[in-house]
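Structure first, commentary second.
The other protein chains are all here in position, but one chain of the complex has been omitted.
Order of writing sets the labels: A, B and C. Residues in every chain begin at 1.
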Amino acid sequence: MSNITGDRLKVHIFGQSHSKAIGVTIEGLPAGLCIDMDRLYAFMERRAPGRSALTTARREADKPEFISGLADGRTCGAPLTCVIWNQDARSGDYSDIRDMPRPGHADYTAYVKYNGFNDIAGGGQFSGRLTAPLCVAGGIAIQLLEKEGVRICSHILSISDIRDTPYELMGPFPDVSSKALPVINDDVIDKMRMRIEEAGKDLDSVGGIIECAVEGVRAGLGDPMFDGIENRIAGAVFGIPAVKGIEFGRGFEAAYLRGSENNDEFCLENGTVRTLSNNHGGILGGISSGMPIVFRTAFKPTPSIARPQKSVSLSRMEEGILKIKGRHDPCIVTRALPCVESAAAIVTADLLL
Amino acid sequence: MSNITGDRLKVHIFGQSHSKAIGVTIEGLPAGLCIDMDRLYAFMERRAPGRSALTTARREADKPEFISGLADGRTCGAPLTCVIWNQDARSGDYSDIRDMPRPGHADYTAYVKYNGFNDIAGGGQFSGRLTAPLCVAGGIAIQLLEKEGVRICSHILSISDIRDTPYELMGPFPDVSSKALPVINDDVIDKMRMRIEEAGKDLDSVGGIIECAVEGVRAGLGDPMFDGIENRIAGAVFGIPAVKGIEFGRGFEAAYLRGSENNDEFCLENGTVRTLSNNHGGILGGISSGMPIVFRTAFKPTPSIARPQKSVSLSRMEEGILKIKGRHDPCIVTRALPCVESAAAIVTADLLL
Amino acid sequence: MSNITGDRLKVHIFGQSHSKAIGVTIEGLPAGLCIDMDRLYAFMERRAPGRSALTTARREADKPEFISGLADGRTCGAPLTCVIWNQDARSGDYSDIRDMPRPGHADYTAYVKYNGFNDIAGGGQFSGRLTAPLCVAGGIAIQLLEKEGVRICSHILSISDIRDTPYELMGPFPDVSSKALPVINDDVIDKMRMRIEEAGKDLDSVGGIIECAVEGVRAGLGDPMFDGIENRIAGAVFGIPAVKGIEFGRGFEAAYLRGSENNDEFCLENGTVRTLSNNHGGILGGISSGMPIVFRTAFKPTPSIARPQKSVSLSRMEEGILKIKGRHDPCIVTRALPCVESAAAIVTADLLL
Partner (left out) sequence: MSNITGDRLKVHIFGQSHSKAIGVTIEGLPAGLCIDMDRLYAFMERRAPGRSALTTARREADKPEFISGLADGRTCGAPLTCVIWNQDARSGDYSDIRDMPRPGHADYTAYVKYNGFNDIAGGGQFSGRLTAPLCVAGGIAIQLLEKEGVRICSHILSISDIRDTPYELMGPFPDVSSKALPVINDDVIDKMRMRIEEAGKDLDSVGGIIECAVEGVRAGLGDPMFDGIENRIAGAVFGIPAVKGIEFGRGFEAAYLRGSENNDEFCLENGTVRTLSNNHGGILGGISSGMPIVFRTAFKPTPSIARPQKSVSLSRMEEGILKIKGRHDPCIVTRALPCVESAAAIVTADLLL
């Protein structure tokens, strides 16, 4: 199946871009948890569209409504279900693409898998909008993790060819979440903004890379082989639309290093075993080492572009030209940070429960 | 848990480097399958050590013995269990590391997780040796896939800084599996070999990248969100020791492209919908597009190096110097190709069943 | 975890008796299915309270609202989520039992498991009300099964000591679903009714047994050992509150038979292998034989009775007397038939998908 992730903390996402509602059911939360709703809304606001000139003008109320799982304002052990009502859905925009699949989207693959019955409006269940309930689960998991001394943060490592300062793998990991463009080096903000605006003017789009860190996970969590932390985070992160790659610690760069460069030697720090460097990104043999977990996620450029593109009429089985209408983000990376943090938070909370 | 992967085709791996045996139980194979044992042995031989001067001298008989799941030489519907007996195990080599964890290995994380009861000999359950039963499952899955017109291949994309010609994402994908160093461009063979030998002489090691392609998967397989093909392949591939990154299609490179460059336009080819390019690597929305599935996997350099390294005595909680004895591959990438192919095959067979 | 059942057809139930809503998310339904809403409502009406003088007066609107998973009135491959809003919830009735657990209920066990944060109102997540979303899933599964020639039916085998005519295990299985008391032998209706009314007058309750049959399942479905049809149906049926036993075919009675009596000999019927009797209840080795699947489920008497009962004050840790207020069914068996059918339907649909 598809929309469930997690083991002890199970997150089950439902909805389509233009269904009545989207939402999430979360099982396994400890009973008695008091969710700080203001913080949750603030977290979700970070992925909301329409925050700046850089994102789509579609407005979403996106206020999550909790319909089960709470009693007297606290989690009660029952599955926590939250729905977000779809408003401002302009289905009329999507009539053309029902016949001609959009390049870079799941229109064609869904058409084949679901025998043409897939919901095409707004991308249906493949829409980036489904990351809103992911962020509900993630935002709650983050609140849970904080009680355990775990902190999650992320920044935009790159948009197009403009590159932020990467994290020091040993930390510290500056909190840049309140910036409109969450980067470490403010000097790149204007350049990134320009790349996005240029792409928008060219009826085009750009991609980018998000770097995420999880601090404060104690050593010894996770499992070997197919249930390692890398496997689990990858399994969650590839659930975010447009992700095409993930790497941990030094990642692909490690393939160019020698063992003596890449190995992280052990030392003692205040009576605790630590490593002198963190090329391993906090995970050895699938299990946490106590060092920060750091990973990078590659996002392809938004596939929705206003330029005419070649496609095929599925009804007439002939080639043609598709022109996608509507407003679309020329870059979704700026909104994807809380999604990546959510994926990491859900997995980490699952390990800790 | 940890050692089980797959849904309809379940692969369950067991064993440690120096336990009596290692092995695998495979559930979900169709009944009536006749396994070509010679081809299976030949496939496994590709990951066996001791094939050339480039790999460790430890000899493994590694003949898989099928102890259940067959009747009259065919699969009978019952779980197929295969064991490989551990011979030539020199436990004496591993006495030091019981106290001082090896940098880059899971010694320390396993020590914490298992309260010091982890099997340290040869790396225990974290040993690369556990990829032998993975290849049993993978080799059988490959035979199953061939009947469905699916072919899996891989090549070494890079070792250290020496880079092979990458795959054309549209194919064709030349079969280089019989080469001692499976690369497309023979000109890089000597250079790669030199990098490995240099590293060996320096008591050091090198990493590399493997590129893998799955051809012939029909459109419409896979699932959205957390059960997409990317999620599943990543979930299996990170089960191979030393993997630190994975990317699909253009992968991280896509983050630097514009949408108009990265989108793969649709066309008709003999009445079938295809794409004009394959930057998406055969997967859109987690579902196969009918185009080849292509992904790259980054391997860190072998953590076992003979150089003295800083570590910590866990019994005395004091820093010290560790010198790893024994023979170790200065590069495991050359042996990892069938492992990556196996991970891809197991996932693909699971989708097709 | 707890509220998910099924493999290919996953049913995930959420909600509490007095949460804003209860509901269900169903994954794995084939795309393109047109749900007959009138028939679904009619099916659900069979478990609704307030239908007759025999059941509680609490009225439930219980109109399921589908908030995702449909496009143009058909399933679209996305998870189907349906909510039922809780109205007429009188939380005031439940103040006493927060401190004194009701005998026969999950009040105390939930109190321990959830550290006192369990939702006590109306029984919270343990309420029989949660069988309404089960019936949504079941009602849809039944519509799916009918297209495959599978039919599910049930009758009240007994209420207290009043016993209906049991099914002939070979069939036919008369459809009695439209009767107010769904029994085969109308002569027992008045007696059963009297047992229920007597119990009500005595501020007491009665239990009973439901017999269910699944006709038209082809041979060869299911799996051996832990995933047999018996295991699966039992796993679903014990999800219904108050169920304390299940048996298949001749069930417990078979323990008193000889092999020569209990074995069902094979014969040919119109070129198909059948059995001459059906003591095995349609399942051999966990796999369907093509004969009707027949099972019986024991329901304990409603634990909510108005009589004073001994209990313990959890806050003061002292013994005391509890008197449960509110209106309660003296017998829930009459409303449980569609719940049992739903459990059977969900499992059978899972097997067929």
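Throughout what follows, a residue touches a chain if its C-beta (ideal position, glycine included) is under 8 Å from a C-beta of that chain, and two chains touch if they have at least 3 such contacts.
Keep in mind that this is a model prediction, so the values were computed, not measured.
Considering the full assembly, B:G15 is the residue among B:G15, B:G259 or B:P303 that touches the omitted chain. In the complete assembly, the contact with the undisplayed chain comes from B:I67, out of B:M37, B:I67 or B:M194.
The missing chain, though absent from the display, is touched by one residue of C:P79, C:G208 or C:P292; that residue is C:G208.
Checked against the full complex, the one of C:E45, C:D72, C:D161 or C:D186 touching the unshown chain is C:D161. Against the chain not displayed here, chain C makes contact via residues 1-5, 13, 100-101, 103-106, 108-110, 112-113, 125-126, 130, 158, 160-161, 199, 202, 204-209, 219-228, 230-231, 234-236, 238-239, 241, 243-252, 254-268, 271, 273, 275-276, 279-281, 283-290, 298-305, 307, 309-312, 314, 317-319.
Those residues of chain B that touch the chain absent from the view are 1-4, 8, 10, 12-16, 19-23, 25, 27-28, 31-32, 65-71, 74-81, 83, 110, 113-121, 124-125.
Please note the rule applied: only the chains that are shown with their structure count from here on.
Nearest to the overall CA centre, using the mean of each chain's CA atoms, is chain A.
Separating the centre of chain A from that of chain B, both taken as means of CA atoms, is a distance of 27 Å.
Taking the mean of the C-alpha atoms as each chain's centre, chain B and chain C sit 46 Å apart. With centres taken as mean Cα positions, chain C sits 39 Å from chain A. Residue positions of chain A touching 2 or more other chains, listed in rising order: 1-4, 13, 110, 113, 125.
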